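Heads up, one of the protein chains got dropped from this complex, but the rest are sitting where they should.
For subunit A:
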Amino acid sequence: MKDRIEFEGVTFRYQEDAPPVLKDVDFFIEKGEWVAIIGHNGSGKSTIAKLMNGLLFAENGKVSVDGMSVNPESVWEIRKKVGMVFQNPDNQFVGTTVRDDIAFGMENQGVPREEMVEKVAGSLRDVQMETYENHEPHRLSGGQKQRVAIAGVLAIAPDYMLLDEATAMLDPKGRQEILKTVRDVQEKSNMSLVTITHDLREIVAADRVIVMNKGEVWFEGTPREVFAHKDSLSFIGLDVPFVAKLTEEMKQYGVSFRKEPLNHEEMVEELWNLHSTK
């Protein structure tokens, strides 16, 4: 029995007579790794996230977490392990204040009361919302709501954390800060991180990338392997990093690259070769 999330031949449809939105999907998420799931709108990413924490159940095939099959009986156990933040945090708030909302999630997980106060404060500090403890979640801005929703999951410290476009409403700087916070928690606790995102910086930084297209896993690999498929990525509606585009153009002028650069540092290193070799 391995500690990981596993999808084995998973097919899913929302209505019986509708075509499947996931078709024979296979992949796994290892303990401690960071996996980015990318794909066009409607490719099935959110459906995958919901199958991971038992908001939906597979029609064919199997979803399991640490060897435990995700089904209506196991769902409460599963949710202790898998914490999730949605794209639209409005659907996620239950408390009337920010503090209550985060405490409520912990109560559900059986966190002792004494620990709660400190954890609420700590996780709000992590997302820079400590001065909002008494605010009503619904009256916050979109980005602030997303920060609170992430604090709620951080407070629980699950084994697997799923962020489904959970920072889309933040500005670029805020997004980087929050991601860094989540990464710090991940390093300390060996938590796995699954981020569903269109943000190229985030994708490039992940350990592994799963590319979805029309309900199927289209490709799976390291960011460098994924972005080597520049043309077909743009064909399925996705973008590639600036540096990768520039590399492609420079190849047209006969420049060769030892390894495909993905960020500015790597690009500069490659350009030193061009600059100094014959």
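Worth a mention:
Operating definition for what follows: a residue touches a chain if its C-beta (ideal position, glycine included) is under 8 Å from a C-beta of that chain, and two chains touch if they have at least 3 such contacts; residues count from 1.
Please note the rule applied: contacts and distances are computed from a predicted model.
Between the listed names "Recombination protein RecR", "DNA mismatch repair protein MutL", "CoA transferase" or "Energy-coupling factor transporter ATP-binding protein EcfA2", the UniProt record for the complex's undisplayed chain reads "Energy-coupling factor transporter ATP-binding protein EcfA2". The residue from A:A168, A:A205 or A:A228 that touches the chain not shown here is A:A168. Touch with the hidden chain on the side of subunit A covers residues 39-42, 87, 141-143, 165, 168-174, 198, 237-239, 242-243, 245-246, 249-250, 252-255, 264, 267-268, 271-272, 274-275, 278.
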